[in-house]
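Let me begin by handing over the structure; questions about it come next.
Apart from one protein chain that is not included, each protein chain of the complex appears where it belongs.
Residue numbering begins at 1 within each chain, and the chains themselves are lettered A, B, C and D in the order written.
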Amino acid sequence: MPQKNYVSGLKRFVTSRGLAGRRKVAMPPGYLEYTGDKTEQPVRIEVVNFSEHSFEVKEASSIEECLQLEDRKNPTWVRVIGLHDVEKLSRLMDEHEIHPLIQEDVLNQRHRPKVETWEDSIVVIQKLIDPPASKEQPFHVENITCLLMEDLLITFQETDHQVFNPVLKRLKSGKGRIRKSGCDYLLWALLDAVTDHYFLALDQLEEDVSRLDERLQADITAVNPQEIYGIKREITLLNRMLRPSREVVAKLDKSESKLMTDTVTPFMRDLYDHTIHVIETTEHLRDLSSSLRDFYLSSVSNRMNEIMKVLTCFATIFLPLSFLAGVYGMNFDDMPELHWKWAYPMLWGAFLTTFLGMLWYFRRKKWI
Amino acid sequence: MPQKNYVSGLKRFVTSRGLAGRRKVAMPPGYLEYTGDKTEQPVRIEVVNFSEHSFEVKEASSIEECLQLEDRKNPTWVRVIGLHDVEKLSRLMDEHEIHPLIQEDVLNQRHRPKVETWEDSIVVIQKLIDPPASKEQPFHVENITCLLMEDLLITFQETDHQVFNPVLKRLKSGKGRIRKSGCDYLLWALLDAVTDHYFLALDQLEEDVSRLDERLQADITAVNPQEIYGIKREITLLNRMLRPSREVVAKLDKSESKLMTDTVTPFMRDLYDHTIHVIETTEHLRDLSSSLRDFYLSSVSNRMNEIMKVLTCFATIFLPLSFLAGVYGMNFDDMPELHWKWAYPMLWGAFLTTFLGMLWYFRRKKWI
Amino acid sequence: MPQKNYVSGLKRFVTSRGLAGRRKVAMPPGYLEYTGDKTEQPVRIEVVNFSEHSFEVKEASSIEECLQLEDRKNPTWVRVIGLHDVEKLSRLMDEHEIHPLIQEDVLNQRHRPKVETWEDSIVVIQKLIDPPASKEQPFHVENITCLLMEDLLITFQETDHQVFNPVLKRLKSGKGRIRKSGCDYLLWALLDAVTDHYFLALDQLEEDVSRLDERLQADITAVNPQEIYGIKREITLLNRMLRPSREVVAKLDKSESKLMTDTVTPFMRDLYDHTIHVIETTEHLRDLSSSLRDFYLSSVSNRMNEIMKVLTCFATIFLPLSFLAGVYGMNFDDMPELHWKWAYPMLWGAFLTTFLGMLWYFRRKKWI
Amino acid sequence: MPQKNYVSGLKRFVTSRGLAGRRKVAMPPGYLEYTGDKTEQPVRIEVVNFSEHSFEVKEASSIEECLQLEDRKNPTWVRVIGLHDVEKLSRLMDEHEIHPLIQEDVLNQRHRPKVETWEDSIVVIQKLIDPPASKEQPFHVENITCLLMEDLLITFQETDHQVFNPVLKRLKSGKGRIRKSGCDYLLWALLDAVTDHYFLALDQLEEDVSRLDERLQADITAVNPQEIYGIKREITLLNRMLRPSREVVAKLDKSESKLMTDTVTPFMRDLYDHTIHVIETTEHLRDLSSSLRDFYLSSVSNRMNEIMKVLTCFATIFLPLSFLAGVYGMNFDDMPELHWKWAYPMLWGAFLTTFLGMLWYFRRKKWI
Partner (left out) sequence: MPQKNYVSGLKRFVTSRGLAGRRKVAMPPGYLEYTGDKTEQPVRIEVVNFSEHSFEVKEASSIEECLQLEDRKNPTWVRVIGLHDVEKLSRLMDEHEIHPLIQEDVLNQRHRPKVETWEDSIVVIQKLIDPPASKEQPFHVENITCLLMEDLLITFQETDHQVFNPVLKRLKSGKGRIRKSGCDYLLWALLDAVTDHYFLALDQLEEDVSRLDERLQADITAVNPQEIYGIKREITLLNRMLRPSREVVAKLDKSESKLMTDTVTPFMRDLYDHTIHVIETTEHLRDLSSSLRDFYLSSVSNRMNEIMKVLTCFATIFLPLSFLAGVYGMNFDDMPELHWKWAYPMLWGAFLTTFLGMLWYFRRKKWI
C-alpha cells in the first residue's frame, strides 16, 4: 500500500533516535552514554595483526587480552563490534589514551562525518549506509569510527555489518599491496568499502525513481502523491547525510599528518572522486524527483480541466433542453403551441438542433 | 485549537520587543537602555572563586562588595542575573573598564551572537533557547553575554534560568578538570551548556514535525494549514537565530588570544561540531516542513478532483434522465408515445440503460 | 482601500527618478546633472568648527565665505543641504580638489552605497531611509555623501532632513568624546545616526507584517492579495537597498587609511554589527512575508474546496430527487404507481431516505 | 496584440544566430567564419590620430593605407565598422600580429564579455545593448571588441551604431582631458559609452514593468499572461548577458598591465560602480516581474473562487426550489395538498423563505 511507503519516506533513514539525538545536558567532557538499542550479545573485539608475510586474526575476550595481542612492531587492526558496553569501550580507549571528547564522539551515532587530526592520531567518522532487502524496511544507517595511530588502526561499528569482510579477505589472501602497506592504506581500503556501499543505496533509489516515472506515465491515478513526496524526502535525507563526507575525504586527501604516507595519496584522491560522484548523483536524483512532482501536479491540474469539461458539456447541453421541456409541461389554459399538429416533432427537431449545435461548439473549442 | 498554534508560529520566538528591537536614535556610545520587562527583584551578583583545592560562592550586595570578593590570584566567575538595573550594571562594567560599546551590547537583548577580541578581553554573546513546557507557551529566548578577562569571567543573563546550574555543581564537586583549569575552560563549559539546550529545542520541533506528519497521513482534513505554516516559521526563525553561532564558535576555535590556552582548543572544536550539527538539523527540519507543506497542497488539489468527480458523475447521470422525464411531462395534444402500452416500462428501461452506461463510462475513466 | 497600498508597494521606495536613474549618455567625466526636483530654496552651507573647548556653527552665504570660515587647525564639518544648485556645488568641490568622478557621484541620487579610499580623502555614500508618517505616503529615501579629509568632513544631503540634528546637539553640549575626537569619529557618529534610522523603517514594516498576519487569521477574505504582495515588495526593495551597506561598513571597519585613527575602530565594528542586524532583519521579514503569501494561497485553495463541497452536496442531493419528481410528472396513459393509494406518501419517504442517505454519506466523507 | 509581445519575449534579445552560435566543428585555430548577415556595404576602416594639439580622422580604403595612416608617435584609434569581409579583417589583424585565437573571438558575435591580458596587448569584449524604437522590434545587441596596444586602440563593431559618436565629438572638440590622455583613457571613454547604453535598456524595461503593473491593477483580465512571462524572460536574458561584465570591468580596474596607466584607475573604478548598478537593477527588475507574476496567479485563483461562488449560490438556491415545484407537478391521484385552498400561496411563501434563507446564509459566509 502506498500509505506504507510514505511512512518509510520519513523513517527509512531516521531511526528512533531522531535527527539531533537526545543526550544529557551540560555533562562533563567524556561523559559516555550509549543511546542505541541494548542487545544481549557482548561487545566483540577482534585483533588483526599482519605484515607482508604474516596474518593473524584473534578475538580478545578482555581489554587486557586485547592489549597483549596487539603487535607493537607490525600493523595491527583492532575491530570493535558493538557499542553498548560503555565501560568496556571506555577502558579500551583510556588504555590507548584517546581524548575523552573523542570517546564521546565514538558513541554518538548521530555525529556527522568528520576528520580530526591530533598529534599522534587521526579520527575519521563516516556514515555506513546500506539499502534494505525490501521497500518496507528502513535503510541500514550507522556510524563507523576509525582511529588511526602509529601502526595501529581501531575501528568501531555498532552492528556486525559485513561491510569490512571483503577487506579482511584480501588481507588474508595476501594478494595485492594491502599486506605490504601500513595502517593508512588499510584505512583507505575500509573507507573505500564504506563508500562503495553508497552506490548500492543510490542504485536502489535510482531504480525507485525510474519505476515511479514509468508508473506515472502509464497511469497517473495509480500513483499516490505520498509515494512521490516519500522518495523525494529519502533522497534529500541521503544528500544531507552524505554532504559532509566531501569535506572529510578532501581533508584526508590533503592531510599532512606523518601518519598518512605519500603512497596513500592517490588512493585518497580516488576516494574523493567517488565521494563527489555520490553527492552529485544524489543532487541529480533530487532534480529528477522534483521533476516527477512537478509533472504530477501539472497532470492533476489537467485532469481537473478534463473533469470540468465533461461536466460543463453535459450541463450546457441539457439545461436549455430541460428548460424547453419544462415550458411545455406548464398548465396554462392558453398555450397555442400545444395544439399545433407538428409541434411535438418540431420540438424534437429543436432538441436535436440544440444538441448538435452544442456538440459542434465544443468540438470547435477542442473540448471533446 | 489550531488557531492558537498559528499565533504562536510567529510569536513563540519573537517577544514583544520585536525582531529589530526599538532603541533611541543617534545616542552617544555607552547610552544604556534596558528594553525588557522591569521586575521587582533586584539584580543579583554572585562571585564564584575557585582553584584546584578551593571553591566559594558568595552573593555580593553591592558593586564594592563584588570587587572586594574577587580573588585576584585565582580564577573568578562573576555571575550577573538580571539586566534591569542599568546604573548598577554600568558601575560594575566601568569598574572593570569595559568599553561603553560593549556595555550597550550587554543590555541589547536583540543583539545577534558574536565574538569580539579586545586586547585584554574576549566578548561572547550567545542566544539561550529553551523549549516551553507546553505548545501554547513561547520558547524562552535570551542573550547570554560572557566577558573573559585575565583570571576573570563575567556572565550576564536576563533571567535566573537554570542553564548554568550543572556547571556550578561540577565546580562545587571538584571532580574532573574544571577546577584545575582556568576561566577559558569555564567559558567553554558554559557555552557547551547553552548549546546542549539547543538540542532540547530541536527535539521538541522534530517531535512536532513528526506528529504533524502522522496526522497528515491519517486524515488530511484534520490538519489546519495554519499548523503547517506555523511550524515552518518556527523552524525558519530558529535557523536564522542559530546561524550566526557557527561563526562565533569558529572564531573561538581559531582564537589566537593569550586568554585562550591550548588545552581548550579541542573543547572548542567539539563545540563547533555540535553547533554545525544543530544548524544542519534546523535545515533538515526546514526541508521536512517544506515537504509536509508540499504534500498538503498536493492533497488539497487531489481532494478537489475527488469532489468534482462526485459532482460530475451525479450531474451527467441525472441531467439527461431529468430531461427525458421532462419531455414526457409536456402537455402537447399529440404525443403518440404517451399512449403506447409499453412506453412507460420501456422508458424505465432507457433510464436504467443510461444510468448503467454512465456508470460503466466513469468506471472506465477510473473516476469511481 | 487596499488598492492604494498596492500602488505604494512599488512606489513607496522608488521615486519618480526610477531604479536606474536616467542620465545623459557618454558625457565627459565631471559632467554634473541634477536629476531631482528643483526647489525654490537656495542650497545652504553650514560650517561647524569645533575643538575640545570651542564650538561654532555659521552659515556661509557664498563659497568664498565658506572657505574663509573653515578652521585649518581644528576639525571642521561643512554641511551642504540641497543638491539642485549644480554650479555652486561644483565650485565648492573644485576648491577642495574633489575628483570630477566623485562630484558626479555626489549628485547621483541613484548611486548605490559605497566607500572609496583616495590618497587624501575617503568618500562614503550611504542611503538615508525614513518611514513615512502614514501608510499612504512614500518612504523618505535619499543619498548621504560624506567626504572625509584632513581635519575636514563635508557632508551632502538633498533635503534638510533632521537626521544629523542629535549629533549637532551632542557637539554643541560638549559632553562625551565627540568634541575631543576628530573628523573620523564625527563621520562614525553621522553614519550611526543614519543606521539608527533603518531600525525605524524595520519597526514600521515589522508592525505592518504583524498586523497583516493578525488580519489573515481573523478573516482571510478581508485581505486583498495586493496588500500581501505590496508588503513583500517593499521588504525586498529595502533589502536590496541596504545590502551594499554591509560592504561599505566592512571596508570602513578595516580601513587602513591614515584618516581613520585607531580609536574609531571599535565604533566602526559596532556599526558593522548594527548593519548586519538590519540586513538580517530584512531577510527575516522577507521570510515572514513569503510565509503569509503561502498561507494566503493555501487558504484560497481550501476555500475553493469549501465552496465546491457546498455545491456538490446540494447538487447530488437534489438532482436525483428532482429526477424522481419529474418521472411522476410524466403524462403516460399507463403509469400504475400514480393510482396506488400510498404511492405519494411512499415517494415522500423515498425522498427523505435519499436525502438522509446523502447527508450520512457526506458526513462520513467529512464534507459537512 | 499581446501575442506579439510574447514572441518578442524570446526573440527581442536572441537573434537568428541563437544562443550558442553555430560554428564549424574542430577547425584549426584562426579559422575565421562570419556568421552574421552579409551586407552590400564594404567594411569601413577609420583611422583617428590625435594628440593634445592635433586631431585627424581619415578613412582608409585598404589595409596598406590604414597602416600608413597610423601615427607611431601619438595615440591612434583604428575603428573597424563591419565584420563581414573576413579576408580584409584577417589581413589587418595579421599586420598587427593579433593571435589567431583572438581573431576568432573578434568575429564570434556570440562570445561572452571578457578581458584577456597579453604581453603587449589587452583584449576587451563587451556587449552593446540598445533598446528598440518600438515594442515590436528586437533590442539591438552586438559585440564590441577593443584591442589596446602601445599607443594604438583598434575597435571592431558589426554595424555602424552611433555609440561612439559622442566620444569622437569630444576628441574633435579638444575639451577635457581626452586629447591629453592616451589610448587607455580612450578605451575607458568607449566602454563608458557602451555602459551608458545599458541604462537606456533598463529604463525601457523598467517602464514596461511599471506599465504592466498599472494595467494589472486596473483590470487583471486585460493582461495576457504571455505579456508577464515575456517581460520576465527579457529581464532574465538581459541579466545573463550583463552578468559577465562585472568580472570584465573588475579585471580592468585591477589590471597591472603597463598599458593601463595609474590615471585611468579611478575611471575604471567608476565604470565598475556603474556596471554593478546595472546588474543590481536587472536583479531588481527580475524580482518585480516575479512579483507581478505571483500577483497575477493569485488573482486568477481568486477569480475562480468568485466564479464558483456565483455558480454555487444560484445552484443551491434554485435546485431545492425546482425540486419542490417538480413535486407538485406530479400526477398522483391522491395528493391532498393540491386541493388545499391556500396551498399555492403558501408554497410561494416557502419559495421566498428558502430564497431569503439561502441569501442570508451566503451573506453570513461573505460570499455575496
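One rule holds in what follows: contacts are C-beta pairs under 8 Å (C-beta built on N, C-alpha and C of every residue); 3 or more make two chains touch, one makes a residue touch a chain.
Computed from a predicted model, the values in this text were never measured in an experiment.
Novice: Which one touches the absent chain: D:58, D:96 or D:114?
Specialist: Spelled out, the listed residue whose C-beta touches the missing chain is D:114.
Novice: One chain isn't shown here. Among A:250, A:327 or A:359, which residue touches it?
Specialist: Looking across A:250, A:327 or A:359, the contact with the absent chain belongs to A:327.
Novice: If the hidden chain were put back, which of A:51, A:74, A:117 or A:312 would touch it?
Specialist: Per the contact definition at the top, the residue touching the missing chain is A:312.
Novice: For the chain not shown, which residue from A:47, A:167, A:187 or A:242 touches it across the whole complex?
Specialist: Per the contact definition at the top, the residue touching the missing chain is A:167.
Novice: What residue numbers in chain A mark contact with the hidden partner chain?
Specialist: Contact residues on chain A toward the absent chain are 163, 166-167, 170, 175-178, 189, 192-193, 196-197, 199-200, 202-203, 206, 210, 213, 217, 266-267, 269-270, 273, 276-278, 280-281, 283-285, 287-288, 291, 294-295, 298-299, 301-302, 304-305, 308-309, 311-312, 315-316, 319-320, 322-323, 326-327, 329-335, 366-367.
Novice: In the whole complex, what residues of chain D lie against the chain that is missing from view?
Specialist: Within chain D, the residues that touch the unshown chain are 3, 6-7, 10, 18-23, 25-30, 99, 101, 104-105, 110-112, 114, 116, 219, 221, 225-226, 229, 232-233, 236-237, 240, 293, 296-297, 300-301, 303-304, 307-308, 310-311, 314-315, 318-319, 321-322, 325-326, 328-331, 335, 337-339, 341, 343-344, 347, 351.
By definition in this document, only the chains that are shown with their structure count from here on.
Novice: I need the rotation angle between the copies chain A and chain C from a CA superposition, between 0 and 180°, in steps of 5.
Specialist: Angle of the fitting rotation, chain A to chain C: 145 degrees.
Novice: At the place where copies chain B and chain C touch, is the share of residue numbers found on both sides over half (same) or under half (different)?
Specialist: Different; most numbers are used by only one of chain B and chain C.
Novice: In whole angstrom, what separates the CA-based centres of chain A and chain D?
Specialist: Chain A and chain D have C-alpha centres separated by 42 Å.
Novice: Based only on mean CA positions, could you tell me how far chain B sits from chain C in angstrom?
Specialist: 26
Novice: Tell me, which residues of chain B touch at least two other chains?
Specialist: 301, 304, 308, 311, 315, 319, 322, 326, 329-331, 335 - these are the residues of chain B that touch more than one other chain.
Novice: Indicate which of the five shapes (line, ring, star, complete, other) describes how the chains touch one another.
Specialist: Topology of touching chains reads as a line.
Novice: Write out all the pairs of touching chains, ordered by chain label.
Specialist: A-B, B-C, C-D
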